Every structure is written in structure tokens, then in C-alpha cells.
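Only a single protein chain was left out; the remaining protein chains are all shown in position.
Each chain carries a letter (A, B and C) given by its place in the written order, and its residues are counted from 1.
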Amino acid sequence: MRRTRTGPRDLSREPEPQQPGRILDARLHLLDRQVLDIDDLPVCTLDDLELEVAGGEPADRVPAEDGRIDGSVPVVISALLTGPVLGTRVFGGRPPASRWYRLPWAHVSDVGTVVHLSVRSAGLDATWLERWTRDHVVGRIPGGTHDPEGSG
Amino acid sequence: MKSRLLTVALGILTAIGGFLDAGDLVTNAVVGSRFGLSLAWVVGVGVVGICVFAHMSGKVAAVSGRATFEIIRERLGPRTAGLNLVASLAVTVLTLIAEVGGIALALQLASSVDHRLWVPVAALAVWLVLWRVKFDVMENVTGLLGLALVGFAVAVFLLGPDWGDLGAQLVPQVPAQESAAVYWYFAIALFGAAMTPYEVFFFSSGGVEDRWTVRDLATSRLNVLVGFPLGGLLSVAIAACAALVLLPAGIQVDSMSQLTLPVAQAGGTLLVAVVIVGLVAATFGAALETALSTGYTLSQYLGWSWGKFRRPAAAPRFHLAMILALVVAIGVLMTNVDPIAVTEYSVVFSAVALPLTYLPILVVANDPEYMGEHVNGRAMNVLGTVYLFVLVVAALAAIPLMIATEAGG
Amino acid sequence: MIASDLLDTPVHDDAGAHLGWVVDLRFVLDGRPSTYLAGARLHGLVVSPRTRTSFLGFERSDVRHPWPVAPLLRWLHRGTFLVHWPDVARVPGADDDTDRGRDPVVVLRAGYVRYEPGL
Partner (left out) sequence: MTNRRYRQPARWCVLAVLVLGLGGTVAACGPAATRSDDAGALGSVSDHLDDASSAVATAELAVRERAAGRLPAVTADVAVGDAVETATGAVHGIGTLVIAADGAGRVRDDALDAASGAVGPVAAARTWLGRPMSPADGVLRALEDAAGGLDDASGVVERERAQTAARAERATP
């Protein structure tokens, strides 16, 4: 292992140039944050991020021969992921892509202490279990649709 | 202005009434009957700790709108937070079992109907309240009725003790007939009873349920800083009752009914009735809080919709989690396990599970990204750090001491 | 590719020397503008030479409290640096986990530059 000189005045590290947009670190600002829909209803926790080669690039810049991506092509977040990817983040491994619940990055309206979406959670795949529980378990118990804040 | 004063008074009163749960009741009585008041200092340490902890988590909830377990997941990542979830959920369900059992035992005191028959009734009542009743109504009613436990403090006065003698007991010392390991084991149990993780989950999530904002911070601080210490005084009053009547008689507390004996001696039938109302309300309130906490922790870790302010149909998995927790509680109590023994274990495991919950709150309370200008001040950080050490030491010592002393045997 | 393919992966330089682990991914919102947020471009990898356990990010912020947690973690992560995405020569593919001969690693190009990781 090559040891690096360390400390706050580490001359081996160049100062980071100013970036043209807002900076987000995946673990610090995105992963494991609560995702809320347009009505502030919780959707899920952000379990993982899907990364893709930025669209609109010339085809010859995509190293397609073994599907491997590297630093020569720009990569962007294409979607927020939730669902079984939580299990694999905890225990390792990787679920097949068909098991991901994808929330496209284009639907993200704001990233703060929570991630806001610009769509309603009712139509999302990520919340099907919530809807199933509502329709088949909780909704069938008398009083399940009673509003506790309405009338005592 | 008048209504604001009323709100503050109500908040303080509910904090006093809501402070005590089955863990506090049992542990204080057991400790009082074995150690007198020589462990009362631990209640003080625990009360300051829960004030610091609840205040920080309440502040984080009010400023950032994030409840405690969302923060834990965000800061610790899915793996460590998952471990914490398993531990916290286990302790919270254990506490829920203890509380539901406590309701049943308290109801038995008023009815002489066997507590095992009361268990399903108590659990059903808890569920109905969770299902139908408005959050603040629930909080205020149980809190105010729980104030009836002031009966223990009244009893101490009516017993007319030699105050100098009682005061002398407050000095921390290991009684002659007990070993140091047992003394410290019960110190950790008392500490865990005062600082249970569910209180923090409930407090911060409750802040979100009540839609606290930065403006409510002063109120929440006052509720905590006045209400919890007064609740702690009630804990000490229970220990004092046990120390004054049960210790000299050679009675070791192993059932809830023994709690009423000093009260009967002091204040007669009426005071006993008042205290029984308090016991039912305190355990019922705590059962609600622990049941909600199981829902809160699970939902916040997994990002489900949660909250009592939503219709059950709008937070279905949250409500389902609480129903399952109550079913588990009934199932465990139906195995004829002694609820008092469950309570005694739950407070010790609380102490073990605390640091993982405490650390993320302390970290986030210092993070300007969440807190803006409301980050912890210097005094709060010094206190916070001191308690971080206390919690870690207590958590590490709890299990070895439990094994060495055969759970306080 | 998903973020956890990269996170916690060992980082090697072009000669195969171990440099540390990927503790975070840095994105810059300067991609294709859309209705709300610009596209999030993967700007670089945050690499810590000593430990994979990055969850609090003290090495990247000015937060010094609470003592002793913040200073301790900052010290644990001393020497953390940022490499820009174009300096990355190879990242683990989806099939590396089953490929027993080769541990999934991130390999950097020769002449890569270390940048300050601060936010």
C-alpha cells in the first residue's frame, strides 16, 4: 500500500476548481434520504441511484463492447432506486434490474433534507405495496378511512 | 395569551404524567425496597439525560421536520441503521409487552379479575385509541390522568418520615447486604428506565405530528425542562414509599400489587384508588407511545407514510406495523410470562440500545445543513458529550453485569 | 450501473497499488436542464485511504462538533481526496461479483490528480 502524506495542508492535493452547478455527494445528500411526493406524502427512502451514460452523446463514445463504463464518457443520475436494492445494500450483491423501482431524475424537483418529487405517489410502482396494504388489509378494517384530525 | 399559558401548563402536566411508565414504576419500587434511596441519584442523572436527548431530538424535528429514525438512517447508512432498527424495535416491542402487561396488572388491582384475561382487552383498547383518537387528545388525556401518580408523593408526606433520615439515604452507597455489582446493575436499570429509546422516537415524531415549528421550540423546551424533572421526582417518591414501608418489612417487590401497600398505609382507600387510576393511565399512555414508536421506527427507516395525523388508509403500513406489534405483545403475554420480569429486562436492554440512537441526534444537532442557526450551543454540546460517554459506559457494562449478578438476583 | 457498484469499492492506481476505498460519489448539477433540476453529472469519486466507513462526512465539512466524534472521524479520514471522473480508467461491471478471479476494483488512469475533497 502506498502511503500518502496527510493533514489539512496536504500539498499533494490540488484545490478543487469552482464548479458550474450545485454539488451533491451521494451518501451525504442523496442516499437514505426520505423521498416526498408533490403533496409531501412520503414515498420511500432513497435506497440507491441508477447511473447512465449521459444521453445525446455520440455513439462511438459509448464503450459498448463489454458494457463497461469508464471515465471517458460522462455519466449522470438517470433514476432514484428503491425496493429490493435496500436488501442488497445491506447484505451485498445486486438485484436484477427488473426488480428496481425507478423514480426518474427528471421527476426530482428539489433536494434538501428531503428529496421532493414533482409527481403524486399514487401512480408510482414504488408504492404498490402501500396501496395493496391499504386496499386489502387496512381499508377493510372498519374506520380505516376515518380522519382522526377531523372529529376527535 | 391566556390560551398560550394554558398550552404551556397542559404541556408540562402531560410531560409529568407521561414521564412514568411500567419500567419506571417497577424499577423504582424494586430499587426502593432493596436499596432505599441510595440509588435516587441515578434518577437525577437519567432525567437530565432524557431532557438533553429529548430536547435535541425535538429541536431537530422542529427545525428540519425530520423525525429521529429518518435521521438515523440518513446518517448511519442502511447497514448500521438497520442494526439499530433491529435493536430498537426489539427493545420497543419488549417495552410494549411490559406496558400492556402493566395495564393488565393495574386493571387487576381494581377488579381482581386475573391479569391474563385483561391482556387482550387492554391491547384492543390501545389499538382502538391508535385507530380513532386524535393525537393531542390521546396525549393530553393519558398525561393528565397519569398525574394521579402524584398520590405516591402525597403518600410519602402522609407517612411522615424522619426527613433527616430519608435525606441521609440519598448519599450514594452500597447497602451492607448487597454487592457492588448488584448495586451498579440496578443503577443501569434505573438509568435505562428513565432514558428509554422509545421516548425519544415518540417525542421527535410527536413533534412532527403536532407540526412543530421553530416558534414552538421554547414551549417544547419548557415542557421538557419542567415536566420531566417533576416526573423524575415522582419516580423518587415511588422509591421512597418502597424504602419507608416495604424495606423495613423485608418485602422484595415482585408484583405491582405491592406498590399499593405503602399508599394504603399512608392515605387509605381513597389514595389507593387514585394511585390505581394513575397506574392504569401511565401504563396505557406508555403502551400507546411504544406501539406508535414501533410504527415510527419501521416506517421512518423504510420511508413509508406514517403518522397518526393521517387517516389509517393514508398510512396503511404504519398502522399494520402497530397492529402486528400489539398482536406480538398479546402472544408473548399469553405464554404466561411475568410482565414484571419482562419490564425488568426491558429497562436494561434499553440502556444497551441507547448509544446508537443518541449519536446521530447529537451529530445532526450540530449540522448546520439541517439546523441552520439552531445548531447546539457550547453548553448543550458539553452536556451532550458527557452523556455520550455515560451512555456508552452503561451500554457496555449492562450485559456483563447482568450475567455476573444473574440479573440482580 | 448503480451507486452501490462504486461505493465501498477498493481503488487502485494504474500500477495496481491500493489507494483506498470509494467512500462517496460527487455529482454536479450542471447537466441538461429540465423543469426543476439540472441533470446530475457524476463529477468524481471521493476516496479515503484508511477506512470504508464514511457516513458522517466530517472530512468534507467545517463542522467540528460534537467532540470527540467529529475530530476522531476527521482524523480517521485524513488524506481523503477527490478524483475527477475522467481520471477513472475502469469501474467494476455488473458481472464482477460472480467473476471470482478478479475483485471488483476502481482503477485510476496514470497521472490522475488528487483534489481537495471539501464541500
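One rule holds for everything that comes next: a residue touches a chain if its C-beta (ideal position, glycine included) is under 8 Å from a C-beta of that chain, and two chains touch if they have at least 3 such contacts.
These numbers come from a predicted model, not from an experiment.
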Hidden partner chain, touching residue among C:D8, C:D30 or C:E116: C:D8
Of B:T7, B:S179, B:T213 or B:Q252, the residue in touch with the unshown chain: B:Q252
Among B:A125, B:V154 or B:A273, residue touching the chain not depicted: B:A273
Among B:V133, B:L170, B:I330 or B:A407, the residue in touch with the chain that has been omitted: B:A407
Interface with the undisplayed chain - residues on subunit B: 108-112, 245, 249-252, 254-255, 257-258, 260-261, 264-265, 267-269, 272-273, 276, 399, 402-404, 406-407, 409
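Please note the rule applied: only the chains that are shown with their structure count from here on.
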Inter-centroid spacing, subunit B versus subunit A (mean Cα positions, whole Å): 36
Distance between the centres, which are taken as Cα means, of subunit C and subunit B, whole angstrom: 42
Centroid distance [mean C-alpha coordinates] between subunit C and subunit A, Å: 17
Residues of subunit B engaged with two or more neighbouring chains: 77
Residues within subunit C bordering two or more other chains: 55
Touching residues (chain side subunit A, partner subunit C) in the complex: 1-7, 10, 12-16, 19-28, 30-31, 48-52, 54-56, 66-72, 74-77, 81, 85, 88-89, 93-94, 100, 105-106, 108-111, 118
Residues of subunit B touching subunit A in the complex: 64-66, 70, 73-74, 77-79, 81-82, 131-135, 137, 299-306, 308-314, 316-317, 319-320, 369-370
Touching residues on subunit C, where the partner in the complex is subunit B: 55-56, 63, 65-70
